[in-house]
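Just one protein chain is left out here, and the rest sit where they should.
Each chain carries a letter (A, B and C) given by its place in the written order, and its residues are counted from 1.
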Amino acid sequence: MRRFLLPGIVALLALLPLLNLLPEGHPIRVSDFVVSVAGKWLCYAILALALDLAWGYAGILSLGHGAFFALGGYAIGMHLMRLIGPRGTYGHPVLPDFMVFLGYQELPWFWWGFGHFPFALLMALLVPGLLAFAVGYLAFRSRITGVYLSIITQAMTYALMLAFFRNDMGFGGNNGFTDFKELVGMPLNTPFARSVLYFAALAALVGCFLLSAAMTRTKFGRVLAAIRDAESRVRFLGYDTLRHKLFVFVLSAMMAGLAGALYVPLVGIINPGEFSPANSIEAVVWVAFGGRGTLVGAVLGAFSVNALKTWLTSFAPDLWLIVLGVLFIAVPLLMPRGLVGMLRR
Amino acid sequence: MNLRISRRAALLGLGTLPLATPAFAQGAPIKVGVLHSLSGTMAISETALRDTVLMMLEWQNSQGGIGGRRLEAVVVDPASNWPLFAEKARELLQVHRVDVSFGCWTSVSRKSVLPVYEELNGLLFYPVQYEGEEESRNIFYTGAAPNQQAIPAVEYLLGPDGGEAQRIVLLGTDYVYPRTTNRILRGFLNSKGITNADIMEEYTPFGHSDWQGIVARVKRFAGEGKKTAIVSTINGDANVPFYRELGNQGIKAEDIPCVAFSVGEEELAGIDTRPLVGHLAAWNYFMSVDAPANRDFVGMWRNYIKNPRRVTNDPMEATLIGFKMWAQAVAKAGTTSVDAVRTAMIGQKVAAPSGYESEMKANHHLTKPVMIGEIQADGQFSIVSKTPTAIAAENWSPFIPENANRRRG
Amino acid sequence: MTGEGLYLDGVTVVFDGFRALNTLSLLVAPGELRAVIGPNGAGKTTMMDVITGKTRPVSGIARFDGHDLTRMEESVIANLGIGRKFQKPTVFDALTVFENLELALKAPRGPVACLRWRLSGAARSAIERTAEQVGLAERASDPAGRLSHGQRQWLEIGMLLMQDPKLVLVDEPVAGMTDHETAETARLLVGIAGERSVVVVEHDLDFVRALGCRVTVLHEGTMLSEGSIDHVQADPRVVEVYLGR
């Protein structure tokens, strides 16, 4: 029975955009809205998976994963901006509108290459990866663990948020990037494009899930669990825990970057608000809610908390923060092993 | 009350209910979406606008709705989160099938929902002053464009009543509205013979609370022997600490007057305004306007919100104008269909609380009067200057050279 | 057996002005079994920390087979062939007994190597042999978290064996053990020595006697006396600071 559970869920999820093709008014038709929201949740699920890999498996509680997510999003966003080309308000062949506007004469060097999709996709993985490498190397080398690491990573995403809010950075400041036109030749803002992006996100989620599952089943996965439970003991066994932690942290950051890269074309906007520390903490709550240390839990958590949030922000616009806050309080107290832990019991 | 409405909305929001009911059946309620943040950083400004829309809705229903159809609000909370704005916009249009939406504050939220409204051919009323440089067939802009606020205000500063300023400090929060406005103002100032050496421009992040250094630098800049004035595009939250610092460092309006474009009655409600008397704000409406339409508006608001001390402000007035115009346009078109309403909107006129008549022009912007107010000790503004007539919006500013090769259309 | 074994000379460690080790010198030959005793705060655990790289001395030499231990990371030292068993048994509760032993098994330690690691038949039988040796063969697939205190001590010793170290450091192995378990442990440690050096830190003099080896007595971070158990027990200085109390 359990063997078919996951493939069954994936098949159901894959069916969703197809139900959107049914004629309006059909009893089982799902609306565009549901497809686009579900696509967003898929991206969040990848982010949750990435976070779970670092936190649930290796005990690295990053409160800065939102930053990796946002950087991935910005990389793709830059590509999408380049693709607008002369269709922008000011009709400049190369420069995006906001640059024309701030009086840029030419494209800043860090925008070079983003006209090419493969390059942008590469950067969406590499930039978060490199940042994770730098921060992780410095932190793990100095044996910064636990809540200290959480605070450091939180400061990292906060500093990035402040920096990206600056218009002088060349990333569009508070407005970020929006009004995208197309991606790989496909016009965005159509139900078709959203379905395609939905499938891409689903494929990425399945890929990331399988990769994570395979990885955690190897001896590497067991080393991570050992590091989580007793890091210094692992060192006395002769493992250079710095390298293991760095490996999983960088991988996790790249996964988060991929999630961000898929997210931006789906929601149609990226701006520095994505770096806000609260976003990263929220992602941690998804994982905790679903059940950390289990991949299914992370995915389930991302879906359920976000579904709740989408529903509550319409159902009880004045009270939803309280409901969600109470949920955050209740999870560590009443269900420390999350949804999955509860279901298994 | 609004909770009850939204509960019904929420049932639909599940997305599981098939939406078989045709939304435009005769006598079915007209749905009005409200897309204002009720939590997060923007809640401070936007909750009052949500209440304004609900108030107008109640009023319209008390008049028998529109064409015999009742109005029903769908309130959602985009939580000051820009991607959530886009999601909620789509939800309003596709799940709740609203006929019109009122919402957003700050350009980024509008730019986030704009592709959604264009794709799904929805109708959005945006009630806040903004930097211009935009024109969408699906949006009606009921706030001011730069020429309806910023330029007249600076003109006032340069004139005899404003103190004949020769140096200008442009202070702003680092986002697109201040950046654009200041760019336009720089062009304007240069055209008035004020060189760049006499212009200081500085930006701070959202919610900036430590103004000591900047105010001290402004003082120094002003101490170069020329009459100096501050033009502030500082956004909501940061204003209270800014004005406190201004007052505490003893900068009086007689020495360095400060004119603000984002400070209204609501913002002043959080400050002790006695040290600030004489500093200025430019809007298209002040609560202190002496006109019958305004007395009705203030009375209606205080009655609705059940608080005799609550204030009204410019974006609330803009919301009211937009709502009334939309209601008139629906009545004229005889349908809520977006294309028909859009056509009917152009040329609609409303006797606004500002005491002037506002008209919707073909560029989807309103004609508005410009008023300069001085802050008074009681937190209100004393209107020291106003244009004789409502002026039309230039959403594409002539002071931005790139607008010359803008794509039309 | 090659190399010079463990060599400490003039090692000094200072915590906040307190000299945890004060010019300590110690020589352990390859293959030797050595017991280290001393009252609380004598510096026994700090000595082990220096040898395993957890604590850096302010001065002095610590060498193993010619490698300078004071400049190495813990993991590098472990890979030189120095294994350590902690006073409080630390095994990985979330992993099974088998997996605990597998982690300790001598094999490439890098992340990529771990990802590509496949359990060979030889490795499997080595692990099973060790599980047998420490009496945990029956429980190989149980999570280590479910073991009793004594079993955890044994598992840890088993993990030490899997590392195939040249020098084994054992910190108070019999604390909290039954008499039977204590005797078993002594037999186990004597069996291990010979092939490798073993340094045992212990309070329990009966247990030390059972080991039948050379004894070093530490006091206030420095060596007080060294020799057979009978020799040190007869040393008046030792009697004064330790046994006399």
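Quick notes on this one:
We take it that a residue touches a chain if its C-beta (ideal position, glycine included) is under 8 Å from a C-beta of that chain, and two chains touch if they have at least 3 such contacts.
One rule holds in what follows: contacts and distances are computed from a predicted model.
The protein name that UniProt records for the chain not on display, among "Malonate decarboxylase gamma subunit", "NADH-quinone oxidoreductase subunit K", "4Fe-4S ferredoxin-type domain-containing protein" or "Urea ABC transporter permease subunit UrtB", is "Urea ABC transporter permease subunit UrtB". Between the chain not shown and the residues B:Asp174, B:Asp314 or B:Glu394, the one that touches is B:Asp174.
Considering the full assembly, A:Arg143 is the residue among A:His26, A:Arg87, A:His116 or A:Arg143 that touches the omitted chain.
Of A:Leu122, A:Ile322 or A:Met342, it is A:Ile322 that touches the chain left out of the display. Here one chain is not drawn; of B:Asn81, B:Gln129, B:Asn182 or B:Thr204, the residue touching it is B:Thr204.
Checked against the hidden chain, the listed residues B:Gly163, B:Pro315 or B:Pro369 yield one contact partner: B:Gly163.
The chain not displayed touches subunit A at residues 55, 61, 135, 138-139, 141-144, 146-148, 150-152, 154-156, 158-159, 162-163, 165-166, 277-278, 281, 284-285, 288, 318-319, 321-322, 324-329, 331-333, 336. One chain is missing from the display, and on subunit B it is touched by residues 38-41, 43-44, 46-48, 160-163, 174, 202-205, 207-210, 212-214, 216-217, 219-220, 222-226, 237, 240-241, 244-245, 247-250, 253-255, 257, 266-267, 269-272, 275, 278, 280, 290, 374, 377-378, 382, 384.
The rule we apply is simple: only the chains that are shown with their structure count from here on.
If the chains shown are joined wherever they touch, the resulting network is a simple chain of contacts running from one end to the other without closing.
Mean C-alpha position of subunit A lies 45 Å from that of subunit C. With centres set at the average Cα position, the gap from subunit B to subunit C is 73 Å. Touching subunit C in their complex are the following residues of subunit A: 215, 218-220, 222-223, 225-226, 228-230, 232-241, 243-244, 247-248.
Within the complex formed with subunit B, the subunit A residues making contact are 25-34, 36-37, 40, 86-92, 98, 100-103, 162, 165-167, 173-176, 178-180, 189-190, 267-269, 271, 273-274, 310-311, 313-318, 320-321. Of all residues in subunit C, those touching subunit A in their complex are 52, 54, 73-76, 78-79, 83-84, 86, 90-95, 99, 102-104, 109-112, 114-117, 159, 163.
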